[in-house]
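Only a single protein chain was left out; the remaining protein chains are all shown in position.
Labels for the chains are A and B, by order of writing; each one numbers its residues from 1.
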Amino acid sequence: MDRGQLIETMQEILGPEGVIHQREELRTYECDGLMNYRVIPDLVVLPESAEQVQQIVKTCYDEGIPFVARGSGTGLSGGALPVESGVLIVLTRLRRILEVDIPNGRVVVEPGVINVWVSQEVADEGYYYAPDPASQIVSSIGGNLAENSGGVHCLKYGFTTNHVMGAEIVLPDGSVVHIGGGKSPDVPGYELLGAFVGSEGTLGIATKITLRILRQPEDVRTLLAAFKDTEEAGGAVSGIIGGGIVPAAIEMMDALTIEAVEKQISPGFPEAGAILIVELDGPEAEVEHQFEHVIRVCEENEASAIRVAEDDEERALLWKGRQAAFGAMGSISKDYYVQDGVVPRTELGAVLKKIADLSEEYGLRVANVFHAGDGNLHPLVLYDNDTPGEADKAEELAGEIVFACLEHGGSLTGEHGIGRDKMKYMPKMFTSDDMDVMQLLRCAFDPHRICNPGKIFPTPRLCGERPGPFHMHPVQKAGLAENF
Amino acid sequence: MVERNGGRNGSGGEDRYSATNATERRDPEGTTGEEAMAGAIGAGSPEDIGQSTRAASDSIQQTIGADRAESGSYTFPAFDDHHPPEKDLIDDCVHCGFCLPTCPTYVLFGEEMDSPRGRIYLMNKGLTEEPMNDEMVRHWDLCLGCMACVTACPSGVQYDKLIEATRQQVERRYERRADDKAFREMIFQFFPYPNRLRAIAAPMRLYQRFGIGDKLRRAGIMQRIPSRMQAMEALLPDLPKEEKIPDLTGPVGERRRRVGVLTGCVQRVFFSPVNAATVRVLAAEGCEVVAPKQGCCGALSTHAGREEESLNFARKTIDTFEDLNLDNVVVNAAGCGSTMKEYGYLLRDDPDYAERAKAFSAKVRDVSEFLQELGPVAERNPLPVTAAYHDACHLAHAQGIRSQPRQTLKQIPGMEVKEIREAEVCCGSAGIYNMVEPEPAAELGERKANNILKTGAQVIVTSNPGCMLQIQSSLKKMGHGGLPMAHPMEVLDASLRGEPVETLLDK
Partner (left out) sequence: MQTQNVPTEELQGIVGEEHVREASAEDAVDGVEPSLVVEPGTIEETSEVMKLANREGLAVSPRGSGTKMGLGNPPKQVDLILSTTRMDKIIEHVPGDQIVRVQAGLRLQDLQENLAESDQMLGVDPPEEGATVGGMVAANSSGPRRLRYGTVRDLIIGIKVVLADGTVAKAGGKVVKNVAGYDLSKLFTGSLGTLGVIAEANFRLHPIRETARTVFLEVDDHAKIADAVQDLTHSSLSQFVLDALEMRWEGDRGVIAALFEGIEPAVEAQSSAATEVLRSHGESRVLGEDDGETFWEHFARRPWTTGDVGLKIGAPPSDLTAVLDSVVGAVERAGIEVRISGHAGTGVTFAGLSGGEDGLVEVVDEVREIRLRRGGSVVVQEAPLTIKERLDAWGSVGDYLGLTQRVKEKFDPEYTMNPGRFLGGI
């Protein structure tokens, strides 16, 4: 089928308003939230129903055309980067909330529904949807599903995968399956849903998603504490968590980030080497008690200032400063490269020091904002694209930071996903056997390799192959530290 | 800071307007995270941004579908050297997408090219690689210029400057389809010239008095008239008798300021009572009010990218007001005020006017802004009524004025002010937009009307004649044409004069 015929076929399925094929318009889809990689898709289609998605995928399958699914296009790893000569399936028009089932604490939505709409829909009943990535005002549930998005509250409440109960999936061959049980727990079979969430759109397209909603907590308290430096702040974090408290959120920002945020948003953050924003929620008695403990720990760690939010407005302002941190970087630097490494919390201090050393070595500033509770760092390497060579240096520095995370027992990515961006680092974290075995899963779902190919795994595995005989990776054999 | 009850379902709303921060609305139902997120993009509450749970809209036809107005015009490179959209400003965009949920066209159509992020992307491509052609222009034309994106952007991208520069380029370098061109020319032959508007107003009054529009509709003839003419026809307001305002009005009591007022074009022809009320209110608050003979401020032309025309209007306006010894120039139309505050930037290249324009712009105030700055002195009589306040885009987004009009209303005893959901999303008026792009404008108008009706308010208050026309027309289409609308000054005027609530409700 040539391009003209493909366009016609798609227009028959979707109507002319569902197919974008003009060059300039295609170009607006050539990247998602990560601008470093761009590929012009052959065709962009915007289905309005699950049936249309199925028809599109079936057509691609029959014709051997690769496709990539995209939500709001705010991903930070290039997961929605189109594939050359492929179709980009944009799910933004599947945006209905299909069912609200308060007695079972479930909501069924289409993938284009924006994260924050779910909570709004059930707010009147006193419920909310817990996963709250910083992009929640614009990112879609489908996208959250693909990346297993986290957010500032995921230490206590978990990630998207802990809140997705079921999904209707269009498999790459165009067939439809329902995995996960939806409203019923413990459905017999493999945890296909658990494997699907976080698979970055490489196993199929979810067209209906059952989400779990929670009752809003009785009490919420938030405070901001300022410290001399990240080390002291880190000490406070350990003290809080070591005291047996699981805060609803605990975020850290360093001096550079504070500067940018104050410039752009002016939430009134104090000048400090590092600040912590801690939030506790739950039953009133518990929150009260825990809050006292938190304040005590902050004081013990020489907090230079402690500010408790008196009301919702102040609390919202504190969080505004945190949520807009990435965007605010634009005010102190022309360009920035954000990473998403994870380290065990006990290694935070050491890794932050390493980052500071690297920053000096490379002569580029690195701002740090991160989820202190679960060790998920977002180092922002600041650079100027117009200075020759700086972009490459920035990328190299970012890579070094990632290696540092791995060396200390962490992970390549906590919430942004591997996508295209971190593919090259995968061999640093996994052996080729590890990746081969993961790709067995991919072969089961997508034997023809048309579903978002070229993402996650640097070396694609042909699905006809059997796994090879067991062999120990030379690094393991040599007894060198394994990145587990 | 106000102390609130613990928990998220506490009652609230009483002191919503006491803070002076322009973006401080609160919704007791949102979670902390959402409130922060909403705040991060400038919305006061998660409820203020677009929430679409409807399937894609019908007006999509004209953006990607078969109905778009193509002329085949092709110019390469897309932009010339005279004020192209600035690369530096474009580079501020980090592609984060936070603007998408507040952009009315994205909320309607759900595709990238009709979002600020996408439009900036097209501008960027136009600077380097792509030509100016039907596709590019289509999406820039569909932009309402509401600037909700400017409020939302965490990186501070000045989209307003970008779209204005782009529109100027389009006017110069894109050859519109003949009927499109003719229609736009017609608009600009009438709307910036009050006398011409008035000239067609008289026949329009007769048209309305004899219900000709309805007869045409019932006869089915209306459907055969091109949609844009239909749109214009539907916008025609119910015309009141003209209220004239004197050249000079003395203050009541001690003179606190000497101000000039802009009487506007659509405002003075179709909403002259608003001007009269404005002058009375200003006088009551101790102002000497000068209303010179004046022309158009050029807002419509500026927003449409008609560069030379807009600069001429700007110069004439400055000429009109600058030698009158005024402390301030007070404007009661959001769109006009916003442009007049920009004169310094617009006339930056003109050596004769650059400094004068800057000085002039520094004096411009929106009337609510001005009154709050001055501080109220006149006694307000009670007006026990529920009002829904609609934020005009050029007041809220362009000028950042949200709390002052609300404060003005709240200072009237007995007044209850309701918030409208999806407040950040434009009503669809957007200058001439509801005439040149009637389908998306109608959808947005309907959306806004529905949100307004949900408040259960008795009267709708807004500071822009364009919004008034649009919302009135949308309500009428839905069978609620009787819902009264008023300008904040008309409300305040009624209160100052001790008028009963019926004055507002019988409008």
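Following the convention adopted for this analysis, a contact is a pair of C-beta atoms (placed from the backbone, for glycine too) under 8 Å apart; a residue touches a chain by one contact, two chains touch by 3 or more.
All values reported here derive from a predicted model rather than from experimental measurement.
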Chains in view touching the one left out: A
Which of A:N104, A:S266, A:N385 or A:T459 contacts the chain that the document leaves out: A:N104
Contact with the hidden chain (one of A:R38, A:K58 or A:H178): A:H178
Option from A:I250, A:V342 or A:I355 whose C-beta touches the chain left out: A:V342
Contact footprint on subunit A, counting only the chain that is left out: 101-105, 147-148, 150, 154-159, 161-162, 171, 175-179, 181-192, 194-195, 197-199, 214-215, 217-218, 238, 241-242, 244-246, 282-286, 289, 342-346, 371, 374-376, 409-418, 422, 426, 429-431, 433-438, 440-445, 447, 456, 466-470, 483-484
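Just so we're on the same page, only the chains that are shown with their structure count from here on.
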Inter-chain centre distance, subunit A versus subunit B - centres from mean C-alpha coordinates, in Å: 37
Touch list for subunit B against partner subunit A, complex: 1-4, 6-9, 12, 19, 24, 26, 28-41, 46-47, 49, 51-56, 60-61, 63-66, 91-92, 94-98, 100-101, 110-113, 117-118, 121-122, 125, 130, 133, 135-136, 139, 153-156
In the complex, subunit A residues that touch subunit B: 15-20, 22-25, 27-29, 31-35, 46, 48, 72-74, 90, 92-93, 95-97, 112-114, 116-117, 119-121, 123-124, 126, 128, 132, 134-139, 151-153, 216, 218-220, 222, 264-265, 279, 284, 310-320, 322-324, 326-331, 334, 336
